[in-house]
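Scroll down for the structure; my scribbles are underneath it.
The complex is shown incomplete by one protein chain, all other protein chains being positioned as in the whole.
We call the chains A, B and C, going by the order they appear; numbering starts again at 1 in every chain.
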Amino acid sequence: MKQEVVVNDLVIRFSNVNGTGSASANEMFAKSIFRMGIPVTPKNIFPSNIQGLPTWYEVRVSEKGYLGRRDGIDLLVGVNPQTLKRDINSIRPGGYFVYDSSKKLHEEYIRADINYIGIPMIQLAMEHYAKPRLQQLLKNIIYVGAVVTLLDIELEVVKQVIAEQFEKKPKLIPANYQALELGVNYVKENLEYPLNIRLKRIDAVGDSIMIDGNTACALGAIYAGATLMAWYPITPSTSVAKAFETYCKKMRIDAETGKKKYAFVQAEDELAAIGMVIGGNWNGARSFTATSGAGVSLMNEFIGLSYFAEIPVVLINVERGGPSTGMPTRTQQADIISSAYASHGDTKHVLLFPSTPAECFEHTVKCFDLADRLQTTIMLISDLDLGMNNHMSPPLKWDDSQKYDLGKVLSAEDLEEMTEPFGRYLDVDGDAIPYRTIPGTHPTLGSFFTRGTSHDEYAKYSELPEVYLRNVDRLAQKWDTAKTLVPAPEFYQEESKNSIGLIFFGTTVYAAVEAMMMLKEEGIQLDAMRVKAFPFHQEVEDFIAAHEQLIVVEQNRDAQFRTLLINELELNPARLLSVLNYDGTPITAHHITKHIKNQLTATV
Amino acid sequence: MKQEVVVNDLVIRFSNVNGTGSASANEMFAKSIFRMGIPVTPKNIFPSNIQGLPTWYEVRVSEKGYLGRRDGIDLLVGVNPQTLKRDINSIRPGGYFVYDSSKKLHEEYIRADINYIGIPMIQLAMEHYAKPRLQQLLKNIIYVGAVVTLLDIELEVVKQVIAEQFEKKPKLIPANYQALELGVNYVKENLEYPLNIRLKRIDAVGDSIMIDGNTACALGAIYAGATLMAWYPITPSTSVAKAFETYCKKMRIDAETGKKKYAFVQAEDELAAIGMVIGGNWNGARSFTATSGAGVSLMNEFIGLSYFAEIPVVLINVERGGPSTGMPTRTQQADIISSAYASHGDTKHVLLFPSTPAECFEHTVKCFDLADRLQTTIMLISDLDLGMNNHMSPPLKWDDSQKYDLGKVLSAEDLEEMTEPFGRYLDVDGDAIPYRTIPGTHPTLGSFFTRGTSHDEYAKYSELPEVYLRNVDRLAQKWDTAKTLVPAPEFYQEESKNSIGLIFFGTTVYAAVEAMMMLKEEGIQLDAMRVKAFPFHQEVEDFIAAHEQLIVVEQNRDAQFRTLLINELELNPARLLSVLNYDGTPITAHHITKHIKNQLTATV
Amino acid sequence: MSYDKPKFHHPLLKKNKVGYIKTDYEGVISTLCAGCGHDSISGAIVQACYEISLEPHRLAKLSGIGCSSKTPTYFLSNSHGFNSVHGRMPSITTGANMANRDLIYLGVSGDGDTASIGMGQFVHAIRRNLNMVYIVMNNGCYGLTKGQDSATADFGSVSKAGSDNPYQAIDLAGLALELNATFVGRSFSGDKTQLVPMIKAAMAHPGFAFLDVISPCVTFNNNAGSTKSYSHVREHIESTSIFDFVPKEEEITIDYPEGESAELELFDGSKIQLSKLAPDWNPTDRFSAVNRLHASKARGQILTGLLYINTDSKDLHGKLNTVDKPLNKLTQEELCPGSEALEKVNASFR
Partner (left out) sequence: MSYDKPKFHHPLLKKNKVGYIKTDYEGVISTLCAGCGHDSISGAIVQACYEISLEPHRLAKLSGIGCSSKTPTYFLSNSHGFNSVHGRMPSITTGANMANRDLIYLGVSGDGDTASIGMGQFVHAIRRNLNMVYIVMNNGCYGLTKGQDSATADFGSVSKAGSDNPYQAIDLAGLALELNATFVGRSFSGDKTQLVPMIKAAMAHPGFAFLDVISPCVTFNNNAGSTKSYSHVREHIESTSIFDFVPKEEEITIDYPEGESAELELFDGSKIQLSKLAPDWNPTDRFSAVNRLHASKARGQILTGLLYINTDSKDLHGKLNTVDKPLNKLTQEELCPGSEALEKVNASFR
């Protein structure tokens, strides 16, 4: 089993029991690699439970900067007896299994084609720490020390990361250092190291940051001037709320009074959360909510109200595995159709699809501008993978000259200067977007009655067919205006050159870009487009028109995004092939290439 | 203005104020025509309010049996001052305006091209009745008497209908007769009669009945053995519940004890209503709900649970004008996409589209069989027009040899005989439908744990990707099974002969059939198909395959049904043209022919 | 369809302190049934707002869905209004209130809207002590959907169709007390003398002010046997007190008998002046109100009047400790931390 040395290209998996503090140890491990200038993506695969169930932490390291998941685990640290068998079987032939050798590994776990590395983790922990909880926690640091040494990770970097982690509880640092050394020394004293797979400092991360999408969304909302967040706890969107509160406490406290320049309201459920957001935006304060899965379903009625009464709403949907409660701690892109056409009656909603934390930030800001401009619900469609995992991302950017677009809001002066009577639903500018007023603006001008029932241009109730038609036809026209305002797609070539075009969106980007490279190496050239918004920008149409055959990659069973494309762009379905991944794990480049090749052979 | 005599082909409109008892007078009028053997359709156009707002009652009479709405009002009885102008303008040139001449009609209401017929309604009423409420009520009967005479309707028939209407309050009959005679005599003594438009007894209704779709649905549920209805009031579905209760009281009381063989529960909201239905069906009692508009949106979360945990649900959606509260007393077919793909995640739901009350009955029965067989949500998609208006319909049919299909339910004996362990989500028969057990069936066998989270074949919680995939792939396969079980479409030709196929569903049938005849007379021949269910039956595919060009007629803005066809059958959108009507009034044949002709010229 | 009333301003009509005459507080002509209790409540709202010299644009009126929820079009046409969705007015009002703490929020709901579909939101608006006036126009039935029993229909009350209600009524005032609402009153649409000052006091209360107003539905629930009919209520009504609201700096004009009278000063300096009709009842002791309510109920009586007031509690803004300036008036400069701060954030993620 003599192997070549592979540097900066590997996948490491930690298999743990949740509630044992492993997540934080594993995160420090990943962070250390990032600090060595090497592109890295960690993925935390956790159960829908608080303590005692299997959890995995997967770290992909890729000098080339491929940040999607990759099949084939090079090294697995397995400390969860419940999943030992499965874990060992998941290692690629020739890979390494790091286990707790405090107890002998049973015969049945022995595979001839992998390497076993025993570290007496719990034994070392028990020898050095008295309290059981401490033993449990520091066992994790012991294996980090071991793996760090095996992979030749810079120890000083790891120590620095540990020091920062415990910045607020410095008393804990020495014990952690000690545990780390226990692992390091055990390897140094007993084993060959480093392994053939190893790491080496490079300079490939530039000014990137490592951050999760939900935190970036929350920061986006703060930068966009959101003053009301109303929400209800639900995985995987809860951390948007948590981050919003955390950063508001740092950035939004009035220095003089210590009072808050924001309202953060935990609602009694999702219906109330979006109701509050509607009330807040109606009353002129930028307001938003974040939710997932069932929460979006519960918001359906209110989304229709927002559409029809034309009230801005910003809704961040961090998708998880459906249907129903489904797999709440797994990822999918499966709320596409239910979001795009949410609510009864003829409705359509604007969706933005960020791919990176930097885009989570930028698109969240955009959501607020679009919501105010278009006076309707704008949904940011993120997913668990993007929202809850740390991603290497370009830094968050804010241009201080950038001004909020608060849309068509009339001030008291505007109202007084008007020569025609104010009509809340009157299309004055031909873009199908009417002007609105905020309650309290003027003593006698501009008040109107908001309602979810059919209304005329002056917001008066009406059941007349022609009044209804004027209104809903204007809403359809507003949709066309929306197309001109949403972000344009991103392309991965200077100009379209190939007959086949790859289409993807959101977190699929990581695997898709890698897949394209893999295919290129095999001589299969594709043009590619990442869609960033629904309704589809003109450039999306143009790209599709320029390609005979299109392949849509998405992470759901029913090819929902493809349906949107066909339906909204009047495309012949025969032109659109699908690559789907919907088992709850993030899609891999290998999965894409395999299916593209299958599809292409099938259609040729 | 000399006109030909037109017999049995006219449209009469009554324009009233709601809450004045006019609806019942107008209904008796329509019923009398039906009793004369002449095909007739009344449409009640009422406001979302209890008293004092405009309401119209339109009666179309068609010897040829065209039962859709028709443009061009021949005679309008206008007793609502609020809408006088609009009403008078709606009369076709040469038509008649019957008004209350107790007060002189103002100049501005005089049109040169129509005929004015004054009846001193309120004056007559005040002369003969002392109580204001009675004056108001009987004024309606006075104009009925007048119009009956003007149109040559058989007076005895009207009297018979009145007598039946007041069967339970016979004391009221004489006053009504008297009022009727007042109207009759006023015409006889003061005016020329009958008019050139008039009626004549024929024998064109056969064994038809005049009934509204909601009552037919309720009867269907009773015949299907539904024992639990849980619902929340909402127009226009409330009358399903009302009728269910009324007929249960007649048909479902235990003769011995006087106790009820059904539970009728007014829930606290729509979420609770569908929750109860899920609980009832889970526990083996056929259970259903009926709702509209916002109610369906609120049920989204639970619909997903039904899909994923595989629990039968029967949901009757009587559509109204959307979005949001929209036009709650107007009709539309605009909940197609939101029903078909309701709830977050990858979900699809079975929809049935009845066109007539007879089908409301038959399809409701079918819904229960399908729900039990497929163990999922089955929605009956009706609309306000079908649900709340009386329609001439074939009689309701029940074959006593017909047995309920309770689907795959294991009894205690079945469980004892089984050699393999029971797996709630195990596909034993290859049709992707697993077996279920009802709580309490057996002391030790067959219990399982129902959940909306990912589960294995034995209903155990699992987050494993392969387990999840097996389950959702089986659900997709179950969808294919559904295709073979839903009702086949109806065709309007022996075999397809033309290159153009017309596609429609639900209440559009009335106007569509008439439109086809009108087009035929102009030399435009179309094949036609009425779709009865989603997913689409193989015959739907075949019909589409057999035609180059398809025209889909539907009553919503966004061509939602066309989207379903394209998406589920992978059709090239270019092949499907749309005819849309979405102003809240039922579609007319004229509207269809006009748009078909436009479309055909545009595409040629 | 709605009709604007021609507003004929008689030169002699008395202007209030802010220069408005009473008709300035009206809305479009009601389309409710003639005699509907809801219209009287609308009238009382108009009266109260006129008398306290409210500037109409300083109030936002919100409602759910139902006949009752339609009433906001029938008063205060110079105020912004929001007829939202069924049962969800409280959440919308919460959001609106968060956006601008300086307006007065008047929420109108029905018993169907509040006690059934809206129960959760009602309970939680109370829990947050949201600064609003919450009026339930309580007719014991679903008017707009044609008269079904609601959850406030009394046990044994007979419906128009003749059937007895088998369920215990939800007593919304009792519930509000149990949930620590900071202002709880009950009144009757037919008793403007009591209702008008109660609405005024509710508006002056800086927290959740709940008014359960019995409001007969003449079309569907005014029959013999109904406990929400005009005649039943008139026969069974009793009162905690004779009640008046005295705006800040106005003089108290009514003389109450010594010993039984109480004066409660509100946050803004206005006063509630009352003469107790029930000796064991103390308007600021929640449990005495619960007791009093229980006693009336046991006798089949409907207790009206102010039931409870907590003159010293924090509303939601207070609980959250938000800035004094309305959030919707904060500018980009005040809200956006700027690029420099973002650079620091970025650095913390490296």
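The rule is simple: contacts are C-beta pairs under 8 Å (C-beta built on N, C-alpha and C of every residue); 3 or more make two chains touch, one makes a residue touch a chain.
Treat the numbers as computed from the prediction; the structure is a model and nothing was measured.
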### Task
With the full complex in mind, choose from A:89, A:266, A:499 or A:525 the residue touching the hidden chain.
A:266
### Task
Out of A:232, A:449 or A:582, point to the residue that touches the absent chain in the complete complex.
A:232
### Touch with the omitted chain, as defined above, among A:324, A:347, A:437 or A:560
A:324
### Message
Can you tell me which of A:82, A:257, A:444 or A:499 touches the chain that was removed from the display?
### Response
A:82
### Query
Footprint of the hidden chain on chain A, which residues?
19, 47-54, 82, 232-235, 238, 266, 268-270, 294, 324-325
### Query
In the complete complex, which positions of chain B touch the hidden chain?
34-35, 207-211, 219, 222-225, 227-228, 230, 247, 251-252, 254, 257-265, 267-269, 271-285, 287, 301-302, 305, 395-400, 403-404, 437-444, 447-453, 460-463
### Message
Across the whole complex, list the residues on chain C that are touched by the chain not included here.
### Response
116-120, 123-124, 127-129, 151, 166-168, 170-171, 174-175, 178-180, 287, 290, 294, 314, 319-320
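The rule we apply is simple: only the chains that are shown with their structure count from here on.
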### Message
Based only on mean CA positions, could you tell me how far chain B sits from chain C in angstrom?
### Response
40
### Message
Using Cα averages as centroids, what's the distance between chain A and chain B in whole Å?
### Response
44
### Message
Using the touch definition from the top, which residues of chain C touch two or more other chains?
### Response
1, 85
### Task
Indicate the residues of chain A shared as contacts by at least two other chains.
301, 305, 451-453, 463
